[in-house]
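Submitted below is the structure of interest, expressed as structure tokens.
Removed from the display is one protein chain of the complex; every other protein chain stays in position.
So, subunit A:
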Amino acid sequence: MSTRTQTAPSVRTALYEAPGPRAKRRIAIGTAISAVLLALLAALVVRQFYVTGQLAPRYWSFLLEWPTWRFLLQGFVGTVEVALTAGAIALVLGLALMLGRTSGIAPLVALCRVVTDFFRGVPSLLLIYFFFLVVPQYGIQMPAFWMLTLPVALAASGVLAEVFRAGVNAVPKGQVEAALSIGLSPAKTMRRIVLPQAIRFVIPSLIAQLVVVVKDTTVAYVVSYPDLMQNARVLITNYDALLSMYLVVAVIYVLINFAINKASVYVAHRTGVKIIR
């Protein structure tokens, strides 16, 4: 969505002068106080876990068993399948929407604009309810996989269309003018000159957008598709260990998305491209 520059430490460090002896002392005192407060906070949280009996081994021991992790891994595979399929569909659809919007054919431009804004302006949960509750009313039976994948893909396609458009806009105008003036058709200019560069510009953003797709797949339990979250819910009913399981799953999701974000930043760094959101 927003253009995000990488957090360069330069401005952050430029804000402060090299601290003198008094400032150094004050920073040291501040560091000590905040460290103590944070430790206290952590201790309070652990205490609350202990007082409410949530540290009892029966809530955590099942996490040491292989079948637990095998089941979670199966869920993870489900998550990956949905995320990658939805991502692939969204790529194609997003590209098509962007091409339509920049085609210059008035009705097509208007249509693609409305569709893009619609999918960007609607929560993905609402789209999932559409495929889960509304589509079957018209006699269309869909497997749970598609009831989840299609809405996630549609929601992402709106965003990706805008990402692609930002990439196209980042290609210098002079190149388009040059291509047209040597006699290339507008379509050929797009295909041969603009798109190859635009796609390279947006690759890091596309990777970053996978995070949104992964997040959207977590509501798979609405359509009872066995993804990571749904399988965790099954484990919870088996072991009666709600808090520990949900905490572990949340941490897994955070790590997955963190890794995707890092990959995006790495690719952006390698190719010298800014991440467009």
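What we mean here is this: a residue touches a chain if its C-beta (ideal position, glycine included) is under 8 Å from a C-beta of that chain, and two chains touch if they have at least 3 such contacts; residues count from 1.
Just so we're on the same page, contacts and distances are computed from a predicted model.
Its record in UniProt calls the unshown chain "Amino acid ABC transporter permease", which is the match among "Cell division protein FtsQ", "CocE/NonD family hydrolase", "Acyl-CoA dehydrogenase family protein" or "Amino acid ABC transporter permease".
The hidden chain makes contact, of the residues A:L40, A:V92 or A:L247, with A:L247. Note that of A:A43, A:A110 or A:L125, the residue touching the chain absent from this view is A:L125. Across the interface with the omitted chain, subunit A contributes residues 1-5, 7-8, 10-12, 14-17, 19, 27, 30-31, 34-35, 38, 48-49, 51-52, 54, 117-118, 120-126, 129-130, 133-134, 137-138, 211, 214-216, 218-219, 229, 242-243, 246-247, 249-250, 253-258, 261.
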